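One protein chain omitted, others in place.
Letters A and B mark the chains as written, and numbering starts fresh at 1 in each.
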Amino acid sequence: MIEVENLRKEFKKTIKDPGLRGSVKSLFRPKVEKIVAVNDISFSVPEGEILGFIGPNGAGKSTVIKMLTGILTPTAGKCTINGKNPRENRKNYVKEIGVVFGQRTQLWWDLPLRETYGVLKEIYEVPDDRFKKRMAFLNEVLDLDSFITNPVRTLSLGQRMRADIAASLLHSPKVLFLDEPTIGLDVVVKDNIRNAIEEINRQEHTTVILTTHDLSDIELLSKRIVMIDKGQKVFDGAIADLKTKYGQIRELDFETDCPDPERELDYINRFSLGEDDISFEREGMSVKVRFNSSAVPVSEMVGYTLGKINISDISVKDADIEEIIRRLYSQGVEQ
Amino acid sequence: MKSIRRALKMYRIFAAQELKRMMEYKADFVIGIIGFLLAQVSNLAFLWLIFRQVPDLMGWSINEIVFIYGFSLIPKGIDHLLFDNLWAIGHFIVRKGEFDKYLTRPINTLFHVMVEKFQTEALGELIVGIGLISVTLPQLNVQWYALKIILGIIVIPFAALIYTDVKIATASVAFWAKRSGSVIYMFYMVSDFAKYPATIYNRVVKGIITYIIPFAFTAYFPAVYILRDENPIYCIGMTVVISLALLALGVFVWHKGTRAYESAGS
Partner (left out) sequence: MKRRLKTYLPFVNAGMQEVATYRVNWIFYMIGNTLTCIVSYFIWKAVYASNGGGSVSGFDMPQMIAYLVLVYLTNTMIASDASYVIGEEVRDGAISMRMLKPVSYNATFLFQEIGNKLFTEFIIAVPLIIAVEIISAVLSGAVQFNILRLLLFLVSVATAYLINFFLNISFGFVAFATKNLWGVNLVKNTIIGFLSGAIIPLSFLPDPLEQVFLLLPFASLNYTPVMIYMGKYTGLTLLYYLGMQIFWMIAFWALSKLLWKVVSRHLSVQGG
């Protein structure tokens, strides 16, 4: 469905030295620097998949998405959706995609929401009968009826997001791009939106590309992720693989009446661990220890802990994806 | 043909939305019109004060001058009324990355931007323009015949198009420079020269407004054909040719620009 080959994007940037002198200097001799925002990225997405697209801030996520949606022209490489290239026939290409940027809206701000759909119907040339059916479907999934006559500027953030998703789906696109669809929403609303995305994907086999800061979005919605950092792809595969590749992190949970278990256990000296290999969290009686199982085997860790202090209710878990990604972001990724 | 019908339909929808919006902010709408009316009144007072001192201006009577002035307001007002959203490209649409939206829609971006808003303040210019023409025409000794009436009407949309063309080409600069409000402004202000007979200017200025930024074709040349029966092939024909040629240039620059568009970092 989506093929991305050796995609690259460079930007030119004028650099200004700080202060008034810098301003004056750049007036006469501006310094220009080339910045590579996306460097040789390739991946493909089969029809009907929900792909999680993640990476730290400034990694180039938005730039990739903007090239895929035909907003930016790639410096090199190409992307095709259903065999169509955005640069050859943009108008034809964008009919097959729907785009939602969480921070921006494509709704007409001053008008009742219903009017936006009327205008989009014309823009996308949706015939009357199909439009009716479509609105009924979108209303069922996204529950628009309660606010469809209100001016867009009066909608809550959650309502606006639902309305925006509906707007992007009005023309039944084959691919849906969602950039931070749950940003700034509370838990219940997030849940609604996730369910809606899942429902649409299930019913219509819409391919979804999802970027988000909220990793629970990804864990709940997608089986596969592509992660990029500093403009390059650093991981592409199933979430389970990410866990096995980077996930030697285990979590040891137990309860103890020991007053200061961290000092008492002193893992760092006992196993000569680095700062990054272990973290310690305590809340009343319960303790969470996250540790790198390649630095110290799980069995040794459990045995040592049980022998050292008085413990009840011990368990060992895989770390969740959030923990893995947090560590990857903070350490940088070595390939 | 189908695409023209669709274009008109789209325009009707956007216009209807704008009218609804306007009804919500009636006072603002009136203030805007008054502003443009007053600006014209101030210029007319200037002309009136000058003609208290001299009987004619290099052979142009006050009626002729006011006719040209009034005529110039009509194409300017039409462009202003219909296609003013181009300024927003130069001011903020590109800089803030709002152009993304247009690029993800299956419709010509230039067309979409142009028809999305319309600027009711322009009615101030149109009212004054039509008023001045109706007041001065009866007092001018103009030979009327069918061809002249037809050509005089046909030329107006093309004259308006010259304004739009200049705005398209200069607004496109924003795709490279992030903002281009000042560029549009600089070129748009050249149209100030179009309000008066081109013969009062020196050769350089006349050359510029005839051949380089051809605002002379928005009012002066059509008006001398109407007033003094000068060569219609040049006065009217060239207006049509130039407006279309400039449109081609504007569209070309626009499309180059959309490829260079960098969106806004986020």
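Basically, a residue touches a chain if its C-beta (ideal position, glycine included) is under 8 Å from a C-beta of that chain, and two chains touch if they have at least 3 such contacts.
Computed from a predicted model, the values in this text were never measured in an experiment.
Peer 1: Quick one: say which of B:135, B:149 or B:186 touches the chain that got left out.
Peer 2: Looking across B:135, B:149 or B:186, the contact with the absent chain belongs to B:186.
Peer 1: Contact with the hidden chain only, please: which chain B residues?
Peer 2: The list for chain B reads 25, 27-29, 31-32, 34-36, 38-39, 42-43, 45-46, 49-50, 52-58, 121, 177, 179, 181-183, 185-186, 188-190, 192-193, 195-196, 200-202, 205.
By our rule, only the chains that are shown with their structure count from here on.
Peer 1: With centres defined as the mean C-alpha position, give me the chain A-chain B separation in Å.
Peer 2: 46
Peer 1: If we count contacts the way the header does, which residues on chain B are in touch with chain A in the complex?
Peer 2: 6, 9-10, 13-14, 17, 20-21, 24, 97-101, 103-108, 112, 259-263, 265-266
Peer 1: Using the touch definition up top, name the residues of chain A that touch chain B in the complex.
Peer 2: 11, 62, 66, 69-73, 87, 90-92, 94-95, 97, 99, 101, 103-104, 106, 108, 110-111, 115, 118-119, 122-125
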